[in-house]
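Every protein chain except one is present and positioned as in the full complex.
Presenting subunit A:
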Amino acid sequence: MMNGTWKVDARDGKLAMAHIYVAFVALALGGLAGLLQVLVRSGKFELPAGISYYTILTTHGVLLGLVLTTFFIIGFQFAAVSRTAGTLSDRVRFWGWVGFWLMTIGTAITAFYILIGEASVLYTFYAPLQAHAGFYIGLTLVVVGSWISGFAMFAHYAKWKKAHPGQVSPLLTFMSVVNMILWLICSLGVAATVLFQFIPWSLGYVDRINVLVSRTLFWYFGHPLVYFWLLPAYMIWYAIIPKIIGGKMFSDSLARMSFILFLILSIPVGFHHQLVEPGIDPVWKYLQVVLTFMVVIPSLMTAFSMFATFEMYGRSKGATGLFGWLRKLPWGDARFFAPFVGMLFFIPAGAGGLVNASHQLNQVVHNTIWVTGHFHLTLATTVVLTFFGAAYWLIPHLTGRVMTKAMNRLAIIQTIVWSIGMIFMSSAMHFAGLLGAPRRSAFSTYGDAPQALEWIPYQIAQAVGGTILFIGIILVLIIVTNLAFFAPKGETEFPVAEVAEQAERTPLVFENWTLWIGIAVVLILIAYTVPFIDMIQNAPPGSKGFKLW
């Protein structure tokens, strides 16, 4: 049934690698920006030559939050659909390259305006701070490029379905399609605000902007964005890790069901980023809080599936006792170790997320550096370590090389370095946030206020952690460069797990896209229609643009 090619076609590999190169260049530059930020916030270091902290901060957010993630994800997914649903057609590959170049050119334009200081508006670009129009136009190209790549993947999937009527599609292809549908639906929000509000306003065609509408459209996009980052990590956990450890997938249907639940439940939830803002009735905030928490269900399913896979494998190797199976796992294999550590970090990360999204508790931590600590666990540890773990087999697979034992050992060390750095940095951020330290702020003692002086030691700890993390970035860049250009030639497997024998046949209902997209749209309409109309009907006078940096 699974008759996809075992090796990704070289031409498809080139397309995937192009994305991955950009992703790791973004990691290098964005990581450097991060290092400068933690140093500034320690209070012991000032940026030279009048460089603004906020320019660096914008660079860090755009490069790591938007560029690293989107490029790695699209590159990985092109490789995954090519591996599991067969070599891309020339047309699909052509549009993949169009998408790649649009995203790359867009990134370059946006980066240019950030670096010349015309766009220190952070990656959330809240109006009425007004960047140069080029910043918004560049971002638009990134999004449009990603859409084109998404449609290229849909076309590839449709071709597979046509050639295999009545069959369940390969899991990794199915998951890539879900992730791109999610991305498409949510990025309509940011596209709407950028095209209809920010670009005309920054070009001077209109004078004023409706701030609350722009923020609401942004957060309609902003939360599913984090699931767009997370789902590829889940793809690796569900469909690849079991193969790496030598086991089988626990259940194909449950994996698909959890992806469909993420598709439905991760969009109508943006208000939990807007809990403490005016102009939105708290009833609607609460409704979206409830919807936000529904993603706990697929998250619990994922946790169960992963550990069930691990335990089944361990026991098949003769493990006994309650936790004996843990000892059978391949701890020395970086392809397993890095994502596994990522999974462990997801436990405190998820718990912190529950706090953030709680209707009332949010007020305690909103816009404090606690939140930064939170998403350095989710994105910068769980997701990123999983991506690193995937790069350790994906890059040599695509470049026709093999990872040496020495590089594998370095990758294990990299994971440990990353964990230590993150424990320092993220814990310090969480504690300082509870004391009240704000996020997104340069060093300040607020007039030597005793309350502010209390959290300065934590900022020193952040700098220690951030510096260790930067060493982690250097290590991963060494490994990636080695795998791409210097590792010995050879064959590396693109691991794809098979389903355990006792698992049931997967029903076709998961590919009833009209049904699932329909439910997603209905939930979005329920969650947003009334408050959105309220915002427009009761809108205050709009805002002119400000350039305050």
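To be clear about the criterion, contacts are C-beta pairs under 8 Å (C-beta built on N, C-alpha and C of every residue); 3 or more make two chains touch, one makes a residue touch a chain; residues count from 1.
By definition in this document, contacts and distances are computed from a predicted model.
Trainee: For the complex's missing chain, which UniProt name, "Peptide/nickel transport system permease protein", "NAD(P)/FAD-dependent oxidoreductase", "Phosphoribosylformylglycinamidine synthase subunit PurQ" or "Cytochrome aa3 subunit 2"?
Mentor: Protein name of the absent chain (UniProt record): "Cytochrome aa3 subunit 2".
Trainee: Give the residue, chosen from A:T140, A:S202, A:S266 or A:T368, that touches the chain omitted from the document.
Mentor: Of these options, the touching residue for the absent chain is A:T368.
Trainee: Could you list which residues of subunit A touch the chain missing from the display?
Mentor: Looking at subunit A, the ones touching the missing chain are residues 52, 54, 57, 120, 122, 126-129, 211-212, 215, 251, 253-254, 257, 274-282, 285-286, 289-290, 293, 296-297, 300-301, 304, 308, 354, 358-360, 362-364, 366-368, 435-436, 438-444, 446-447, 449-452, 504, 507, 538-543, 546, 548-549.
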